[in-house]
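One protein chain is absent from this view; the other protein chains keep their places.
Naming follows writing order (A and B), and every chain is counted from residue 1.
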Amino acid sequence: MRQILWTHPINLVVGLTLWSVWFVAMYGGLSVVCAIAPPDPEQGPLTLLNAGLALLTLITVAFLAWLAWKCFHASQQTTMRAAHFCAIVSAGLYLASMVAVLFVGVPVLGLSPCV
Amino acid sequence: MNDSSQDSSRKTAPEDTRRFLEDLERVWANPRGLGALTIVNHTTVGLRFMLTGMAFFLVGGVLAMLIRSQLAFPGQNFMAPEIYNQVVTMHGTVMMFLFAIPILEGLAIYMIPKMIGARDLVCPRLSAFGYWCYLFGGLILLSSLFMEMAPSSGWFMYTPLSSKVYSPGLGSDFWLLGITFVEISALSAGVELVVSILRTRTQGMALHKMPLFAWYILAMAMMIVVGFPPLILGSVLLELERAVGMPFFDVAGGGDPILWQHLFWLFGHPEVYIIFLPGAGIVSTLIPVFAGRPIVGYGWAVFAVITTGFISFGLWVHHMFTVGMPQLAQTFFSAASMLVAVPTGIQIFLWLATLWLGKPRLQVPMLWIFGFLFVFVLGGLTGVMLALVPFNWQVHDTHFVVAHMHYVLVGGMFFPLIGGLYYWLPLFSGRMPSQTLGKWGFWLTFLGFNGTFLIMHWTGLLGMPRRVYTYGADEGWQLFNLISSVSSFLMAMGIAMILVDIMLHFRFGKPARQNPWNADTLEWATSMPPSPYNFVSLPKVETRHPLWEYPQLPRTIAEGRHGLAAAFHGRREIWGTDPLTGKLREVIHIPTNSWWPLFAALALAVVCISLLLRWYPLAGIAVLVAAGFLLRWSWENGAHPRAAPDTREQPGNPPLHSRTLDGPGVWTMAVALLANGAFFLSLLFGWFYLWTISPEWSMPPESPLSLTLLVLAGLASSAGWLWLERCVRRLRRRQGAGLAKGLYMISALGAVQLGLLVWVLVLAELDVTATAHDAVLMVSLVYVMLHTGFGAVLTLLQGLRVGYGYVGVEAPLEPVVVRLLWRYNLGVYWIVVVSLAVLPRMIGGTT
Partner (left out) sequence: MRARLIRVWSIPAFLAVLLTGCAGNKSILDPAGRAAADVALVWWGMAGFFSLVLIMVVALGLYSFRRRSRPKLSALEEKRLARRFILGGGVLLPVATIGVLLIFGVPAGQRMLPVPLGTPPDVIQVTGHQWWWEVRYPGAEGGEVVTANQLVMPAGEPVDFHVTGADVIHSFWIPRLGGKIDMIPGHINRIRLEADSPGVFGAQCAEFCGTQHAHMQLYVEAMERSDYEAWLAERQAAKLETLAVQSDAHAPAREVFVEYCARCHRVAGLTVPDSQWELAPIQGPDLSDIGARPTLGAGVLAMEEGAIGYWLEHHQQLKPGNRMPAHLALEPPALQAIGDWLETLSP
């Protein structure tokens, strides 16, 4: 039964949906903090805000990596063609979402948040 | 594919076959004369969409020629500035909203059922309704141009320029109301394409066996469903600001003009991909056919389509890099914008690999695909440049952007579309296009296009801003503008030549043989031109290339040797299949020709016009009439005798969908609620955005909404929902006793909630023209009240239908559909209560 969970077509959209939610959280969180309590620009990128955003990024990356692994694993187990297709493409999409999170999230390490 | 035993079992006597074909013709017949207005068949509706789109394209093209005439020389007085601004605005609006999207929807509506082996879309009346909305909305919008009161604030309508103060005429109202009207058609097409692709593929066509074009259209349709609602919300808010004075975008009243830009581009960027994806779908269909081999990397293509669809929602701010937001936020969007290059790159290279590994033939459709490759790749590359923030700050809002945008849109959409048009011409007409005129048309268009827009990058780099009606002779821009203008007329000649070619071919084209390009997909298994029912019988398809592997398929289909080869019952039938595996689940009987879509659209047109003229009483009456028409339309559904005149089922076939609990209606409702949810989330975004970012936001220290009453109303709604869940559970166990009474009581609970909400509204004494806070509260409450009322009315009608016997243990589908709405309403309601009434109490308001 657990097999069905990872070969279900819904996996095709979960990864990038998580990416979107993460993206909105990053952009929303940044905008709200910058509007309400912006850190001192002198601090550069070493602010609590950046740390928080980086942490969120790491958690999301780890979660997506786990999902990608699960789907890949399921794709190797299943014998049904349609299920294999869904699982392997989903695994790729989870991986792509993970890379997208990393790629978009990296600037948090080097840029002042609110300038 | 068909196993032969099944085939032989279906062999019937010739006279039976003849009677079956007569039945089929009768059941699917398109009326002539005035009755043609009632046609709902996807082939006709798709063609209507495409022809109307072409007509609007010509209008948009003439406007483009006017623009290029004005800019050909510096300091020209060909058009007055106000007229020029109207022309520029309308060129963008017509091309985007009245040409690009509708014509692609039309192509999808026409093609998708044929490609997935269905006889029609799953909600044919909805497609007809969408077409009428598109036609009326487009005509209303276009009429403004002839009255010289067209919108003139640019096609993205930035406020405050488009506000009552700075655009006092009716122009902005024409845009906001007309476009919203047109968008109803986009949404209805989006919803039904999603459901059709997921649920009505022919037997055996598993998710990974459907043609790539269907994947592209699925992604496009999903993007329409999620991407259009933000603009609809924005248009509603801006129109409310203009008509009533609710200050959503007015800084003095606590609003913010930047909110409009967010809402517009939340739609506007995905829109570019909504236009590009079907174009890419055409490319992915044509390249394998002309390369004579399957596409390389089907899974990669699906991966790229899904990735593009999602990531394109994370880029909207790259149109707003100059509005002054933190650099880090800009970098997020910059990186995301560039990321979209990856799925696009994957697609381009898998097309190249397919050509490389195949034996490509260079025929006219392929010329256009090559034009696409050059133009679109160039546009994509300048797109990557524009995603880089510092470079964007320089060229934003210059002719560089104009050039880029035309490369992407004309390259990504127009070139593949014309390629596809040439490719599918034999299907539309049964005749082949000419080779010579077609080649001339291509080269003139291609050279004219590049001459117009390649040089425009340079004009932009030399500093020419977009949308200026003239420029000085001392700016150094004149030569380049002249080259652009001359080339644009070359392009116009090319397009004229294509039109001539297409018109002539209907008369002089050589008759086409079956499957003239040796294609692999099912649309070529229909007759040319196709009959309204596409397929006499629906084959079982378990391959991506049915016509390559089973060339005899067109014949066996026409001989009625596959599924659903019976029509004596008078139902229009298609298969309902499992979304993943394509296994048969039910027989879907779809509605037939009807006046209701046209009448409902006409009533909405009256709403639109009376809002435009500020005749609010008439608008109110027309809204009620439209609602009446729509509900009347919904009445003839499911187990209503008009919908299913004969309930006999064929032995061996799955049950009729109206006798199941998971018919397409549930899916349609779910996808429609997805669109609704996108609308609601945009509204929620607006609320929090204004609360945190708007410079002059003011909020009373104590929320004006009575929490007690809100909670009471919520309890009524929750009780209704629980009861409805119980009704459905009992239906599932085939227990129908007390169903009608239950439904009436649930409806009454909805009415109680509505009454309490009206009370909340009265007590709140909102001053909607004074502050954006009160205005948002009003809109949110009205949104919730409309949904509550809608839920109550639908439940009431369900109760009535139980009495008529249209709903019950034998036909349990509809309460399941209504249950989805109740779930949605309840979720939204509590989110509204928390966001609008609880959070402000916790965080505290400011004045």
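Just so it is clear, a residue touches a chain if its C-beta (ideal position, glycine included) is under 8 Å from a C-beta of that chain, and two chains touch if they have at least 3 such contacts.
All of these numbers come straight from a predicted model, not from anything done at the bench.
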item: Residue, one of B:Leu21, B:Val468 or B:Ala512, that touches the chain absent here; value: B:Val468
item: Of B:Gly154, B:Gly245, B:Gly677 or B:Gly755, the residue in touch with the unshown chain; value: B:Gly154
item: Touching the absent chain when the full complex is considered, from B:Met65, B:Ala243 or B:Val389; value: B:Val389
item: Touch with the omitted chain, as defined above, among B:Ile116, B:Val296, B:Leu710 or B:Val779; value: B:Val296
item: Interface with the unshown chain - residue positions in chain B; value: 80-82, 85, 152-154, 158, 160-161, 165-166, 251-252, 256-258, 296-297, 300, 304, 322-324, 327, 331, 334-335, 338-339, 341-342, 344-350, 352-353, 355-360, 362, 370, 373-374, 377-378, 381-382, 384-385, 388-398, 450, 454-455, 458, 461-472, 474-477, 479-480, 695-696
item: For chain A, residues in touch with the removed chain; value: 41-42, 107, 111-112, 115
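Simple rule for what comes next: only the chains that are shown with their structure count from here on.
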item: Distance between the centres, which are taken as Cα means, of chain B and chain A, whole angstrom; value: 28
item: Residue numbers on chain A that touch chain B, as the complex places them; value: 8-9, 12-13, 16-17, 19-20, 23, 26-28, 30-32, 34-36, 80-83, 85-86, 88-89, 92-93, 96, 100, 103-104, 106-108, 111-115
item: Complex contact set, residues of chain B against chain A; value: 206-209, 299, 302-303, 306-307, 309-311, 313-314, 317, 325-329, 331-333, 335-336, 339, 342, 579-582, 688, 692-693
